[in-house]
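Before any comments, here is the structure.
Left out: one protein chain. Kept in place: all the others.
Chain IDs A, B and C follow the sequence of writing; residue 1 opens each chain.
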Amino acid sequence: MPRSSDFKPSKVVLAYSGGLDTSIILKWLQTEYGAEVVTFTADLGQGEELAPAREKALKLGLKPENIFIDDLREEFVRDYVFPMFRANALYEGQYLLGTSIARPLIAKRQIEIARQVGADAVCHGATGKGNDQVRFELGYYALEPDIHVIAPWREWDFRSREALLAFAEAHQIPISKDKRGEAPFSVDANLLHSSSEGKVLEDPAVAAPEFVHQRTLSPQDAPDRVTEITIEFQHGDPVAIDGEAMSPATLLTKLNRLGHDNGIGRLDLVENRFVGMKSRGVYETPGGTILLAAHRGIESITLDRGAMHLKDELMPKYASLIYNGFWFSPEREMLQAAIDKSQEKVAGTVRVRLYKGNVTVVGRESPHSLYDQELVTFEEGAVAYDHRDAEGFIKLNALRLRVLAKRDRRA
Amino acid sequence: MPRSSDFKPSKVVLAYSGGLDTSIILKWLQTEYGAEVVTFTADLGQGEELAPAREKALKLGLKPENIFIDDLREEFVRDYVFPMFRANALYEGQYLLGTSIARPLIAKRQIEIARQVGADAVCHGATGKGNDQVRFELGYYALEPDIHVIAPWREWDFRSREALLAFAEAHQIPISKDKRGEAPFSVDANLLHSSSEGKVLEDPAVAAPEFVHQRTLSPQDAPDRVTEITIEFQHGDPVAIDGEAMSPATLLTKLNRLGHDNGIGRLDLVENRFVGMKSRGVYETPGGTILLAAHRGIESITLDRGAMHLKDELMPKYASLIYNGFWFSPEREMLQAAIDKSQEKVAGTVRVRLYKGNVTVVGRESPHSLYDQELVTFEEGAVAYDHRDAEGFIKLNALRLRVLAKRDRRA
Amino acid sequence: MPRSSDFKPSKVVLAYSGGLDTSIILKWLQTEYGAEVVTFTADLGQGEELAPAREKALKLGLKPENIFIDDLREEFVRDYVFPMFRANALYEGQYLLGTSIARPLIAKRQIEIARQVGADAVCHGATGKGNDQVRFELGYYALEPDIHVIAPWREWDFRSREALLAFAEAHQIPISKDKRGEAPFSVDANLLHSSSEGKVLEDPAVAAPEFVHQRTLSPQDAPDRVTEITIEFQHGDPVAIDGEAMSPATLLTKLNRLGHDNGIGRLDLVENRFVGMKSRGVYETPGGTILLAAHRGIESITLDRGAMHLKDELMPKYASLIYNGFWFSPEREMLQAAIDKSQEKVAGTVRVRLYKGNVTVVGRESPHSLYDQELVTFEEGAVAYDHRDAEGFIKLNALRLRVLAKRDRRA
Partner (left out) sequence: MPRSSDFKPSKVVLAYSGGLDTSIILKWLQTEYGAEVVTFTADLGQGEELAPAREKALKLGLKPENIFIDDLREEFVRDYVFPMFRANALYEGQYLLGTSIARPLIAKRQIEIARQVGADAVCHGATGKGNDQVRFELGYYALEPDIHVIAPWREWDFRSREALLAFAEAHQIPISKDKRGEAPFSVDANLLHSSSEGKVLEDPAVAAPEFVHQRTLSPQDAPDRVTEITIEFQHGDPVAIDGEAMSPATLLTKLNRLGHDNGIGRLDLVENRFVGMKSRGVYETPGGTILLAAHRGIESITLDRGAMHLKDELMPKYASLIYNGFWFSPEREMLQAAIDKSQEKVAGTVRVRLYKGNVTVVGRESPHSLYDQELVTFEEGAVAYDHRDAEGFIKLNALRLRVLAKRDRRA
């Protein structure tokens, strides 16, 4: 395959938000490459109207059949978010991977459209210093190995914001007032989370200003009363809130609302990007934060120790794979197979209290519970625990340590 | 070594709290074995006066030279708690190991005393169903492989609380009123945490009553205002709060106070015991919860990605080793060597906000920072990042996935 | 469940080899417990006739319907040996787990028979210091949690070989001459391997005598010529040798013959037992040694790097689980799910040379090959490799190391 810069695509599927940047890219693809552009706009729950994206694409000269707008919210939550939460995935111990998990689905759908319309290239608007370019492109290549990828931010010659805006004006792309100056921070959002990074957040010693938050009240602003809910699980996935069954996206939307109102799910983090530098972001994952706690809660009574500890050992690698863009990789699929195997009996109901930023599991019950009240009670019960067994258990666990101690004393 | 029950010790070092249970054990050792008893009472920050323990031991007939009372708070925090926090250790994703980490130090000191007084046995008051018996005894055996261990709860014939109390009365051991009935829950405490388990907590579906908490205000009861502090680190350990240098125990005590006041560090957990069953506990680790967040915070700007991810992968095993009682084991020491190696430059200051149960890192700075503002800013700087590098990086990371996709299409 | 020694079983399923030791156990169960004994004798390819076992059981008074003799060779290889070889499992880097992998199948079948005949206990002849007692009993308990287990070697009062023989004579159990004295070593055998341990092998400084080997010629005695074979794989399992399709047990038998003749598969090892001590064994795994090499060979061209490295990282834990007796555990099943997922396209043919102890893979081909000759040739091909990509790949991989070096220089 030739270097992308040498390649002239005839038809390109662009991941298109309808915003200024991807509108410039759209125009640039037309002018720079003379390519027919197909736009793909996904509703992943980012909370924006999609109709304007269609309008703008039409105005930029696209044929109606070249405009794809899909509501992927249910697929997103069911096939990406929930499988990931089965693993209790946290990147670097803290980050719920809200941006990372959306990229593979966008890439997948873009490739599907490329096949459908006979496009020979795909294009995204991620910058050249971030993780998202990697996530998009690894997805593209894994699904369609000969596809051509156009990454304008790495290719074009605009050297400043001004040059970009000049190009926009020259091509009649409307620029809203707030886009004139440089944004104080940039945002990514979907049904799982929103993230903010850049400019006002760049000094990690300085607290994030309140105005970067979009998805959550601050704990201080949240009401001073406890909200208690129950979440029901089947096969490791949440299926109902307070007894009401819901589809995956509906359920996550509901949790987001609860999280928002109670000031839950904020994270101010300096993380390590796959491309090699550290960056600082502010994440808000209201529903996901509740979900992680509740999932750990239902696992705590339904998952065997061996399974739980193996999951905990595998998790950091699993989270890194998703963060780094390797969702569509054999090793992620192997780990998923192991994790899914563990979730067969992870079912039941968790009671959770929400209060000013706190998520507290206060009760869990399950028809598949492994918690055995008789086993732990003080009095010996009918059940299988003989105090004398503990002596043998300890003695044989200690044996190698005793041999070692004798050796070390001797030598 | 003969089975302990066949063995008649001549001198026994007993881990003695001064409470009813260990007083009964003391007397039982005297009557059952005719052994000379040496008591060891440690101040690990559990918050109880130690003078009464001496009084009681004297009353039970011990010679003054057979009564050991040590303030181990500094050693505990410096050599056990802080090394563990360098690893960000969490058992089963949540538990800060407050009980587990105290046991090896008690075992070590008991063995030292046994050597000093020429005792041929050690004794502890842990029950036959818990983890603590394992932790004590693995510690004893690892340090003194031929020591005899007496575990009364696994050995004696008392079959009920009543039988125990009758024995106490028969031997003039004073029984305070509240010990007459069965305790609604049992407590373990030290400078790192307090834990509650048993009776009123036995049904994991039922919320823990407020009265089991001892170390923390509830978030609801905590004041409605933010407390902001800074914590300074050196070599991965905290050394100062708000610019004031403190000894390890003093610092943890201060953090505990801050945590208490702000409703921080409560955990209601169903966990997997090493001896094989699930149990439910309520933990309060106010200072430790703040410390974990702050340590992650300082690591986030001073630790390289490779080091951090390796630490995260090793952590679950490290935590399990401590939980299971293998502090004095070659594999824990190997992991500690790796972890300590990583902490050489983990130094700097973290700014933390405390508010009604929330610990939020809002700023971090360090003379050893790896965060490079120039690298992440939008505009290309003088520094080593060329956007075009990303293309090659992605292409070679994608190569195997593309070969795979072609293969799978072919076959 | 009461301590087994307090329990009087009415019907016991005994894992019965027909040898002296298990015949004594059979009689001891009858006399000690007054229990009805059901024998189970499995053909796992140990190379002994099973008819005598039936004869002896009848002579010891068993009813014909209480004698179970099963040929489990195909099930053993198909459902236990091959799945394990998919993982390239080696315990402590060297041991092919020949004994360990047979125990769960015996346990499973014993439990099935117990259910069928309505027995309330099972019994095995493993000693109290070995791993096999653990493997049998974990299998029993995992499959039938309330079963009673009788482990005569841990229970009875015979304190010497003489006492045992006296009991045998008293009960008319025939004792062959060579069983009078103490055996110079003990043997376990099945279709995968044979192991020898004990007496003549007890000093790990002294070489194992030639006469302990049973399954293989020594490399010195093997013929001085190369034997070349091909092994064909499907889904990670071998299915044909030299183009001839074979059932699992037939195939392993054939490989054993080839290995035997060419002096392949001997191992003299000091290993760590689960019960805490080191022991020295001599293992012969002729066919398995060939199979491991061939499986690695076919994986080398059909398995993606990510999958292979993940497998390699999981392997030590997987091997330990099998060694320790946790075949029937959730964590082994999780790992198996991951491993099996990786084997879907592990298919093709491996050419192997056998010569005086050496197994050398000299060729591999596959319809699912990921090896791409064009990618590695010197000249740039039509394919997806641009030398310039390497620069970017290296630069971004180096980025964090450069930032680190600058930091360390600065500080």
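What we mean here is this: contacts are C-beta pairs under 8 Å (C-beta built on N, C-alpha and C of every residue); 3 or more make two chains touch, one makes a residue touch a chain.
In this text, all values refer to a predicted model and were calculated from it rather than measured experimentally.
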item: Touching residue (missing chain; options C:Lys108, C:Lys341 or C:Arg364); value: C:Arg364
item: Hidden-chain contact residue, picked from the options C:Glu92, C:Glu169 or C:Glu244; value: C:Glu92
item: Touching residues on subunit C - with respect to the absent chain; value: 4, 88, 92-94, 127-129, 133-134, 137-138, 141-146, 151, 153-154, 160, 198, 202-208, 219-220, 224, 226, 266, 268-272, 275-280, 296, 300-301, 304-305, 308-309, 312-313, 315-317, 320, 325, 328-330, 351, 353, 355-358, 360-365, 369-373, 375-379, 385, 387-388, 390-391, 393-394, 397-398, 401-406, 409
item: Touching residues on subunit B - with respect to the absent chain; value: 1, 3, 145, 272, 275-277, 303-304, 306-307, 309-311, 317, 326, 329-331, 333-335, 337-342, 383-384, 386, 388, 396-400, 403
item: Residues in subunit A touching the chain absent from view; value: 304-306, 345, 367-370, 372, 375, 384-386, 388-393, 395-397, 399-404, 407-408, 411
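Convention: only the chains that are shown with their structure count from here on.
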item: Interface residue overlap between copies subunit A and subunit B, same or different (over half shared); value: same
item: Centroid distance [mean C-alpha coordinates] between subunit C and subunit B, Å; value: 40
item: Residues within subunit A bordering two or more other chains; value: 145, 272, 275-277, 304, 309, 317, 329-330, 388, 397-398, 403
